[in-house]
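Reading through the structure tokens given below for one structure.
Here the complex is missing one protein chain, while the rest keep their positions.
For subunit A:
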């Protein structure tokens, strides 16, 4: 087995070229266990030197320098990718201020921007474009003060990109923000849209030194128009992880090496 492919990659189907083409991935995490490392790992996968795939990154949570530092530890230089036109980093930290009162058109404007970038990047043949959002709850806060509908509209439009240009859409969201709600429509809608849901949570059995949490990957794999692809439909996988200095170790429960 290829040593560079870990359990999460296998669960996502990275043993084949561009498995996420036209798919929507939702990463759900909570305060106790952040899921951003999954996002970092997927960034690294998309920007791997073996492919020509491109990434559009909407950063609501952190500045570029943060991702640059993290990805450098994982062995991927974001600045070089930026100059190679494989990474388009959209700094959204200031979106709230620049937007003014007309929030709806703000989201629409953002989408048009993404659409334009997708068209520009899509010139290279056999290139898969991934749109990543870190994270959705901050987009919700930035775009609207009370109504999450505009963000859902935005999400819907991003979903059209997956059909139209075969883009992948990867989003991160925090589940516990909605834990007090009876029916968190926003979160449920995102889960419904997603083909793959990855959930990062603390160990059910409590804190442990050598295990930092567990990941559950649900591959809903909607009925696809491309025949024969994606044998992992309706699969649910569960494994644990340990965050190390420059990488993540994944293992099945009870199989930790340390």
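Everything below uses one rule, namely that a residue touches a chain if its C-beta (ideal position, glycine included) is under 8 Å from a C-beta of that chain, and two chains touch if they have at least 3 such contacts; residues count from 1.
One rule holds in what follows: contacts and distances are computed from a predicted model.
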item	value
Protein name, per the UniProt record, of whichever chain is missing from view ("Elongator complex protein 5", "Ras-related protein Rab-21", "Proteasome subunit beta" or "Ubiquinol-cytochrome C reductase")	"Elongator complex protein 5"
Sole residue of A:16, A:182 or A:245 that reaches the chain not shown, by the stated touch rule	A:182
From A:15, A:32, A:91 or A:164, residue that would touch the chain that is not displayed	A:164
For subunit A, the residues touching the chain missing from this view	108, 111-112, 115, 149, 152-153, 156-157, 160, 163-164, 175, 182-185, 187-189, 191-192, 197, 199, 216, 218, 220, 222-225, 227-228, 230-231, 233-236
